[in-house]
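With one protein chain removed, the remaining protein chains of the complex are shown where they sit.
Coming up: chain A.
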Amino acid sequence: MSTLFDKIWNKHVVKSIEGGPSVLYIDKHFIHEVTSPQAFDGLRKRGIPVHNVKQVVATADHNVPTIDQHLPIKEALSKMQVQKLVDNCAEFGIELYGLGHPYQGIVHVIGPELGVTQPGMTMVCGDSHTSTHGAFGSIAFGIGTSEVEMVLATQCLLQSKPKQMRITIDGELHKGVTSKDIILYIISKISASGATGYFVEYAGSAIRALSMEARMTICNMSIEMGARGGLIAPDETTINYVKGRKFAPQGADWDKAVAYWKTLRTDDDAKFDVEINIKAEDIEPMVTYGTNPGMGISVNENIPSEKSIDDKEKPSFLKSLQYMGFEPGEKIKGHKVDYVFIGSCTNARIEDLRAVASFVKGKKKSDDVEVWIVPGSKQVEAQAKEEGIDKILEAAGFQLRQPGCSACLGMNEDKIPAGKYCISTSNRNFEGRQGAGARTLLASPLTAAAAAITGVISDVREMI
């Protein structure tokens, strides 16, 4: 009678407060330079240590440059923030995968690739895309800095149990349609707030057929429809992915872990507060046209007309289109782009780079676009080089940079200039997200790569 979420949650409740939240035990805590300094200050003020440094994984990602990482960071404030993380980790005894370390990378890319992320865990990070790790069948969600301090101090959080939603996607995806299109499609249907207050389980044959990396893309963007997190029951694909990774259990521990992981699934008679069913065949390559991730359409659709929008929502809709420089009812396909960004914790894993490389092999980028490819981690970068992906990308005129969050949020130098259009594999198209005045169009790596070649928004299916 339990859902996958219930099973993991119940195992982690230390105690429940009458009429209030539960004390939830957290197995793994990721930290990065932006949302941790004030938390460490809090510990210092109270004069208390970190509860268990072995449960904390630290990296520098948000602020780091993506060229010349061996040189000192130029921007003074970024440099200071990254240095603060180095100092705090040293003072409190936390191992840091900082700049220059072979494991450095975007926090949600390195957790899975190091085998830190495992089924059945509770995981948090001062970052909303922590939901990524749910792809392994774990409860993973983003928290604020006060909560980072709580977890550092006690390995626990006070949480009210969220409501639960299941989204089932059955059927087979069309060629050229990826897991990014699935999640953009879902958010476009239920809106940027459609899952607020819920934890979402993704299920169905189309999900089962996806690789781990593709599943991570879906769970990653759960937050973009308001969900606290998303999760997918572990299966053979999950187990095979985790096996042999640096922090994966070994020997007898491994067998025990696998036996437990196999019990982690929603019971057939379990009830969800909301159920949504989607046919994989209905999904086409998607792109967003507005300033929240719910404003997405198929590349072949027109931007909604003014008539089709609810009166109350009209001001926000028009404000958004004005920012984007689009007209209501306009066709999106064929619209010019200036920048292409392939990166971020949504789509900067090795499979993403492989897909892009195999698509662009032998092609050349359009003269009018600038293309930045930013790998999710040092390990992804090394793997790409080993496979010769860097050469293919360079031959196409794409620039392969060094790992970090980069133009996903433009905290480092990688900013899109005001008024320019950037087709981006990241997860947020908010006003100014990629730089003040920048116009973001969210899409899959394939759709972004297609635009890099043609210089305009294109249907990748016509090119493969």
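Everything that follows uses one rule, which is that a contact is a pair of C-beta atoms (placed from the backbone, for glycine too) under 8 Å apart; a residue touches a chain by one contact, two chains touch by 3 or more; residues count from 1.
Everything that follows uses one rule, which is that contacts and distances are computed from a predicted model.
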From "Probable glycine dehydrogenase (decarboxylating) subunit 2", "3-isopropylmalate dehydratase small subunit", "Amino acid ABC transporter ATP-binding protein" or "4Fe-4S dicluster domain-containing protein", the hidden chain's UniProt protein name: "3-isopropylmalate dehydratase small subunit"
Per the touch definition above, residue among A:48, A:67, A:90 or A:464 touching the missing chain: A:48
Option touching the unshown chain, where A:37, A:98, A:137 or A:404 are the choices: A:37
Hidden-chain contact residue, picked from the options A:146, A:240 or A:300: A:146
Residue of A:74, A:243, A:256 or A:319 in touch with the missing chain, whole complex considered: A:319
Contacts of chain A with the absent chain, listed as residue ranges: 14-15, 17-21, 23, 25, 34-35, 37-38, 41-42, 46, 48, 51, 62-63, 77-78, 80-81, 84, 126-128, 142-147, 149-150, 153-158, 160, 162, 192-193, 196-197, 223-224, 226, 228, 292, 294, 312-313, 315-316, 319, 409-411, 428, 430-433, 436
